[in-house]
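With one protein chain withheld, the remaining protein chains of the complex are depicted in position.
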Amino acid sequence: MSGNTTGKVFTVTTWGESHGGAIGVVVDGCPPNISLSEHDIQEDLDKRRPGHSPSASPRTEEDRVEILSGIFDGKTTGTPISLIIKNKDVRSSDYDEIKDLFRPGHGDFTYQKKYGIRDHRGGGRASGRETAARVAAGSIAKKVINREGITVTAFTHELGGIVAENITMADMNRNRLQCPDMKAAEKMEEKLQEARENGDSLGGIVGIIVRGCPPGLGEPVFDKIDADLAKALMSIGTVKGIEIGSGFGSSQMPGSECNDQITPEGFMTNNAGGILAGITNGDDIIIRIACKPISSIEKSQQTIDSGGNPRTISITGRHDVCVIPRIIPVCEAMVTIVLADHLLRYRAIRT
Amino acid sequence: MSGNTTGKVFTVTTWGESHGGAIGVVVDGCPPNISLSEHDIQEDLDKRRPGHSPSASPRTEEDRVEILSGIFDGKTTGTPISLIIKNKDVRSSDYDEIKDLFRPGHGDFTYQKKYGIRDHRGGGRASGRETAARVAAGSIAKKVINREGITVTAFTHELGGIVAENITMADMNRNRLQCPDMKAAEKMEEKLQEARENGDSLGGIVGIIVRGCPPGLGEPVFDKIDADLAKALMSIGTVKGIEIGSGFGSSQMPGSECNDQITPEGFMTNNAGGILAGITNGDDIIIRIACKPISSIEKSQQTIDSGGNPRTISITGRHDVCVIPRIIPVCEAMVTIVLADHLLRYRAIRT
Amino acid sequence: MSGNTTGKVFTVTTWGESHGGAIGVVVDGCPPNISLSEHDIQEDLDKRRPGHSPSASPRTEEDRVEILSGIFDGKTTGTPISLIIKNKDVRSSDYDEIKDLFRPGHGDFTYQKKYGIRDHRGGGRASGRETAARVAAGSIAKKVINREGITVTAFTHELGGIVAENITMADMNRNRLQCPDMKAAEKMEEKLQEARENGDSLGGIVGIIVRGCPPGLGEPVFDKIDADLAKALMSIGTVKGIEIGSGFGSSQMPGSECNDQITPEGFMTNNAGGILAGITNGDDIIIRIACKPISSIEKSQQTIDSGGNPRTISITGRHDVCVIPRIIPVCEAMVTIVLADHLLRYRAIRT
Partner (left out) sequence: MSGNTTGKVFTVTTWGESHGGAIGVVVDGCPPNISLSEHDIQEDLDKRRPGHSPSASPRTEEDRVEILSGIFDGKTTGTPISLIIKNKDVRSSDYDEIKDLFRPGHGDFTYQKKYGIRDHRGGGRASGRETAARVAAGSIAKKVINREGITVTAFTHELGGIVAENITMADMNRNRLQCPDMKAAEKMEEKLQEARENGDSLGGIVGIIVRGCPPGLGEPVFDKIDADLAKALMSIGTVKGIEIGSGFGSSQMPGSECNDQITPEGFMTNNAGGILAGITNGDDIIIRIACKPISSIEKSQQTIDSGGNPRTISITGRHDVCVIPRIIPVCEAMVTIVLADHLLRYRAIRT
């Protein structure tokens, strides 16, 4: 009920603060007899790790994952899998001077109001660092869905207003922004550099494609698979919008254009984004999410302190300029977790 | 796990098919000693009822709600409240000729794939009629949040590409589309008339404002209140996109513009849409959702039958041209249910 | 969270008060394509119905069940199954004079303390009548487990201190108390008659056997199948004790006697009652539950009224003398519901 667990069959519970002893995750409901090693998980974590690029925070965590339970002889046993990632490069004193300030765009103000207490160091529980635990859980979920031939790919669709227009999926792996348009990627890098110099930050749009998903996943009414995907993605701190298939665009189409007509060979179009009435139809699932710019900026901003007095703030810690591309593996993880959960839910009622 | 229940403390379970004996809802977890009558609920249901306007289906259901449990001497008792709405104006034979066809844009295909059986009459469980049960539950949720001074208002922001630009909230009640821009409302009506004549349908965008919400609602991590709102709204069949505050627009802003700076008098802007780190900040909650055009159209479309053979289909039953404005009370209900749930969840840990 | 729902995959939500318009149940998560008719359910309900025997209440409800959703062409569709049983023979005025009194042994006092309001008529939500909804849900669960060859049988093991000693299961169907020892059954009837004449009531012990259950059902740790069975049975108002296999007796055995040794042909004994470490082992599941005597008695008792003043009370409404045998189908229903749920849970992770 306190929101740190997601999923109904394949469940993921994360814990930990940015500057506590460690962060971690308990994955429960994973089927037995699936090969799983720390190495598998580490590969995914490394994609999310800071310290790789000009847009990323200079904090250099190793993000070394340890498996503490649920694995025997290299295989899952059906019991809960506990993963831990120790916090190593913690410099909490960086945060001492903003201890009593509410950083604009952050959860400082709302955590204080909600709980009457908060761990201010590095954003505490609200830190982006919590998403490392999600990525680790996503690695396990990936094992579950890959067995069925389902894959999830996220990429940079927009950054700082620059749009990937000539989309060539192979380009994705040729630039560190995972943008499928090399020219756009170059312009995005320029925008990032510019923002950094201005002490400012940028947002963008991430595209996500799920391939190989069988029809039938998703539950009618409240747990439609698009509803669960929307929730999972909106639960990433930076996300302010989500659309499925033609999304907001479909609101401007007539039905005769928006409906995906059906032929014996399949759907003629995919405005639905692979989901009809909340259930997958076998086509690719297409999602786009809007990420707001990073809230921590050097530029001076007005705020108040815990006593309610007006103050100005300039945040000079180790912060990214844009959540992209580090958010990409997080998006993939969240979508993968939702799919693994619905895949197992489907099995419970159909055999 | 089968997705017919939403909420963790204030829970709502709907049941029923479009052409079965009745539809209904069980609301559990409602605090005791709240006044509640059938009349209260009926008022909200009447707003969603078909048969009122040129854009709506000519099916004339009374949608008469009965309270079967949970009320004593006009007050809630803390036990489950069961509501039933009988299906009266059912003409299932209308659907006989499309029994074996998969209507484009509908759940026919996916329900068949998921369950291997489906009630084809009027869309069965996937029918928009199920939302009457949500509206009824929303009436009860409204009692819970109104006590705390919270109100929810939805309105037509776009329809068929026409945008409400000169927004005057008072205009909302002066046109049946609940559009806060009278001029836009007139153009929208023209678009609706045109679509009807073409045997086609339209989509649009609904805006939602929550006023009077205290700070502190929403749980960190997976059950952020924006995540739960996104799920609740995306669970309405027609919704293909959702944004909170500046939403997709915020992806193009620099941080210095997007962050809502704070003064002793409050936030200077509301790009966050009233939610920071998944927790309400006391400002208005601002949401926009994209509705696709109605799937049932008279215009001829290609499809297949249950044997996989190519067919054409023209749907001539009693259908709306646009989900707006009938979806408006449904949006209000879903948002209200989420707020009631989080309000009670908040109480469990803070007193 | 409010306790009116049980199960995680196969879920059962009951609603309704003894003297409201109706009682009912929503069964969600039932697999599709299972034949189900009102007649199937009615048969089970008839076993629980009052008015059949000297130990039972003279209230003559028809307990006529109606299926309102989830069935199409005589088969389950995978959507929620809503069942309703109207309250017909309601004489609420019987309860007027005890409106302000707390009946000893009843929930009057605790409901009032918990909610600050209660429906006093016939016990309201705490009435045994609520169990009719459980029996109806159990009929559906029975369809799910019978397909796998699992059956559940409950019987009278003790009543008013008389113990069934020479157990011949076939005898069960030869007496209305469903006691597998004809001689004991006769003595039990004498005890019942005596209690009735004294304006008093009796308790007893119900035995339950599950046959044909495959190994592997039950989840480790908190959702052990014996834990879920204990909860399900203890949730029946009258139950004050439960034991699995040798139960309390096993606390007096040495390990060398209590352990069920294993041979290639199977377990040599069944002290475990078919459950090891919370998971079924393939042997019969053996359960015994203790039922307290009916609380409503004619004999004068001391109590207080809602103002806290001392009063005496003599309850002369239409009440059973003993919950046995009417509780027998309720016990079967609860065990069946738990098994159906765990059967489907098992499928989610093993295929």
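The letters A, B and C name the chains in turn, as written, and every chain counts its residues from 1.
Keep in mind that, in the parts below, a residue touches a chain if its C-beta (ideal position, glycine included) is under 8 Å from a C-beta of that chain, and two chains touch if they have at least 3 such contacts.
Note that this is a predicted model, so its numbers are computed, not measured.
Participant: Pick from C:G24, C:G78 or C:G107: which residue touches the chain that isn't shown?
Facilitator: Counting the whole complex, the residue in contact with the absent chain is C:G107.
Participant: Of A:T5, A:N146, A:N198 or A:Q261, which residue touches the hidden chain?
Facilitator: A:T5
Participant: Write the list of chain C residues that the hidden chain touches.
Facilitator: 1-6, 8-9, 12, 14, 102, 104-107, 109-111, 113-116, 125-126, 130, 158, 160-161, 195, 198, 200-205, 215-216, 218-224, 226-235, 237, 240-256, 258-264, 268, 271-273, 275-282, 290-297, 299, 301-304, 308-310, 345-346, 348-350
Participant: List the chain B residues touching the unshown chain?
Facilitator: Residues touching the hidden chain, for chain B, are 1, 8-9, 29-32, 78-79, 220, 344-345, 347-351.
Participant: Spell out, residue by residue, where the missing chain touches chain A.
Facilitator: 1-2, 4-5, 8-9, 11, 13-17, 20-24, 26, 28-29, 32-33, 66-70, 72-73, 75, 77-82, 84, 114-119, 124-125
We take it that only the chains that are shown with their structure count from here on.
Participant: Looking only at which chains touch which, which shape fits best: line, ring, star, complete or other?
Facilitator: Complete.
Participant: Just list the two chains that share the greatest number of C-beta contact pairs.
Facilitator: A-B
Participant: How many angstrom lie between the centres of chain A and chain C, each centre taken as the mean Cα position?
Facilitator: 46
Participant: So the centre of each chain is just the mean of its C-alpha atoms; given that, what is the distance between chain A and chain B in Å?
Facilitator: So the centroids are 26 Å from each other.
Participant: Once you find the CA centre of chain B and the CA centre of chain C, what distance in Å lies between them?
Facilitator: 39
Participant: Residues touching two or more other chains, restricted to chain A: which are they?
Facilitator: Only 1, 8-9, 220, 345, 348-350 qualify.
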